[in-house]
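First up is the structure itself, then whatever we jot down about it.
A single protein chain has been removed from this complex, and every other one stays in its place.
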Amino acid sequence: MSKIIPHLGGSRRRFIRNAGATVALASTGLSMPHIAQAAGAVKIGLIHPATGWAAYPAAQLRYGAQMAIADINAAGGIKSMGGAQIEALLGDSQTKPEIGAAEVEKMNEAGVHALQGCYQSAVGLAASAAAAKYNIPFSVDVGVSDKLVGRGLSNVFRMADGYGRIARDASAYLGEINAAAGSPAKTVVIVHEESEFGTGTAKLLTPALAERGLTVVDTIKHANPTRNFDNIALRIKSAKPDIIMPINYPGEYVLLAKTLRQQRVDFMTSFSVLGGGFNFKFIDDMPEIAENMIDVNHWYDPRSASGQAMRKRTEADGKYFTFEVYCAYMSIMFLADGFERAGSTDKDAVNAALASSTLEVDFMPYDKTEMVNGQNMGSRAVAIQAQNGDCQVVAPSAYASSKAVFPRA
Amino acid sequence: MLPAAMINGLMYGAIYALVALGLTLIYGVLHIINFAHGAMLMLSLYAAFFLFHLFGIDPYLAIVIVTPAAFVFGYVIYRWGVGKLSGGRDQNILLITLGLSIIIENGALFFFTGDQQTVSLSYSYDAVDLGFVFLSYPKIISFFASLLICLLLWALMTKTDLGRAIRAVAKQREGARLVGIDVENIFAITFGIGIACLGAAGCMLLPIFYVDPYTGNIFVVIAFTIVVLGGMGSIVGALLGGFIIGITESVGGLLLGESLGQIGISLIFILILILKPTGLFGSKV
Partner (left out) sequence: MAARNSTLLFCAIGFAALAFAPLGISSKFYLDILTLIFFTAYIGQSWNILGGYAGQFSFGGVMFFGTGAYASSILVNSFGVPAIIGVVAAVFAGAVLALCVGYLSFRSGLRGSYFALITLAFAELLRVVANSLEITGGGVGLFLTYAPGLQNLQFKTPVGFYYFALILLAISIAIAIWLENSRFGAQRVAIRENEDAAEALGINTLRRKCQAIMIMGAMGGAAGTFYSQKYLYLDPPIAYSVHLSVEMLLVTIVGGMGTVFGPLIGSLVLHTVNEVTRNFIDTPGLSLIVYGIILIIIISYLPNGLIGLFKGRGAKKTDARQGDGDA
């Protein structure tokens, strides 16, 4: 009992898979000494809310991370470390900060070399702070709070955006789309959920939209969960906005969209920011409602071959290609690149390597990675629109795969 | 907008009442608080969802399948589960139902994944225009169907032998046993009827809401409030309580904003307990 073995079941399965990869490599003459490799495995702990209300995004995050790990291992592991294989340790935060922090302690005991998580910002804050005590590199795969980075913790990094950068981008894209259509839109109503994500984003959006000549005529905050959106729909109707900007979680996002339709609310477009419910599943389930809705979100670069290939693989596995999948994939790549350049699992060396990362992620519409206080300044959210049952990037124009339909038909 | 908010509140209130009905009946007769209520509502939602998804059965028609199935499920769960394992202690019944809710919720997560499911019906967005508000067909159907079910349950409880037996057990367990009523069977039947109400509620709710393994809990506190407001065990009270709470939620949201507006529900909950703990119709079944 002196040493715990996290997730025995998972480790066994992974071991078998890794062994298979080794055999494959051996036949091509690239083999590594079997035992040395097993001993020198790079362990990455994945902490996600696998049970609880966020179980779905958590499953998607795990899936994306494990896909990345399998790919890296199949391609020869961490080459500067003699082809060391990456091993995933799976953690479940059960949506609670204290459990998330305890998982960090457990994984530290298990000799983890880096951590990734946690979807919920509250859990991410607690877990990354716990990791900071041991200086364990921590990569935030998805977590929108801007408090996660910039707390002066030198071990915490985020490749994707937080809501601050996304709010800024969103207002720019809306301005761009509006201007291209001859500036028909003048007014906006923001509908946001009550926690930090919604409230913080809404607060940043109002002045940013004003700069683009858009006036926020009403800001409506709602509870999590909200059972009934009829009142909100009627309030929006009476404010007669040109644009509706929802900032909320999946359940509320879908209910609001349905209710707007039922109450015959007329508007030019729904332009959500990190719209929790806007994804391929939503477009499949409710094609009529989704059509021409716009969302600003983490998104892959649809023009990239690797992005398309990843989407095909995901769909072949019977899963939707949601942003969690490629954000988790990217986060693993980022960590692996850090190990590659550090050439060891020494925590200081890895943190330094991660802080100076210049990784180029070809399947994301990102610039070269540049970490400032743990935040990647090369990241970029894009505006996506549901068009004919698919999702198209409509802004910024440099990455656009289609022209925005605005105002919607 | 006030009339619109009231109409909307009324519409939702009927469905809330249906969720509360199961709770109030089980409480009124068995004197137990069912912690698995939300989990069982979620199961009904999934049942309706899969009937639609796999067989194309309209959720409103699925009532005739889901409701009896829920009754059987409830009967079995009580007869060979809750009733047996708890040894009749109140605090243990509480924990058995809590354990049950953990098993059901995570079972749903395991089998159905955490993915959120919705249904789109051909008439989902058809609506009646009242001038100041649109009432969608699903909401109208849910409203009247819920009223009908409340009425049926009321008739069952007051006009049938089974209803009389249930009420006898609720009032006087031992007395009922002495006159030859199989009390354990009546308990299980009552539990079954309570869960059957959830079965119906799940079918009503699916077209206007969504389902994931944790959806049920969204309606639990509201259901408790309605039960207390209407008087524990009262069917008429549950219906009326449902309307009052539905309207309070809706009007509160309108006046105070949708975040603070939730305060009305807790305030009514507290005030009614302090001022009139037996509720509006506080007879014991």
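In order of appearance the chains are A and B, and numbering begins at 1 in each one.
By definition in this document, a contact is a pair of C-beta atoms (placed from the backbone, for glycine too) under 8 Å apart; a residue touches a chain by one contact, two chains touch by 3 or more.
Predicted model, so just to flag it, every value in this text is computed and none were measured.
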{"item": "Residue among A:Gly64, A:Gly198 or A:Gly251 that touches the chain left out of view", "value": "A:Gly198"}
{"item": "Absent-chain contact - pick from A:Ile44, A:Ala65, A:Ala126 or A:Met245", "value": "A:Ala126"}
{"item": "Options B:Leu94, B:Leu147 or B:Leu162, residue touching the unrepresented chain", "value": "B:Leu94"}
{"item": "Touching residues on chain B - with respect to the absent chain", "value": "27, 31, 33, 35, 84-87, 89-92, 94-96, 98-103, 105-110, 114, 213, 217, 221, 224-225, 228, 232, 257, 259-260, 262-263, 265-267, 269-270, 273-275, 277-278"}
{"item": "Sites on chain A contacted by the missing partner chain, in the whole complex", "value": "2, 4-10, 50-51, 55, 58-59, 90, 92, 96-98, 101-102, 105-106, 108-109, 122, 125-126, 129, 133, 147, 151, 193-196, 198-200, 221, 223-224"}
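Heads up, the rule we're going with is that only the chains that are shown with their structure count from here on.
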{"item": "Inter-chain centre distance, chain A versus chain B - centres from mean C-alpha coordinates, in Å", "value": "37"}
{"item": "Touching residues on chain B, where the partner in the complex is chain A", "value": "1, 4-5, 8-9, 12, 106, 109, 113-116, 118, 120, 124-125, 127, 133-134, 136, 209-210, 212-215, 218-219, 222, 249-250, 253-254, 257-259, 261-262"}
{"item": "Contact set on chain A toward chain B in their complex", "value": "51-59, 194, 220-223, 225-228, 230-232, 234-235, 238, 250-251, 254-255, 258, 261-264, 277, 281, 285-286, 288"}
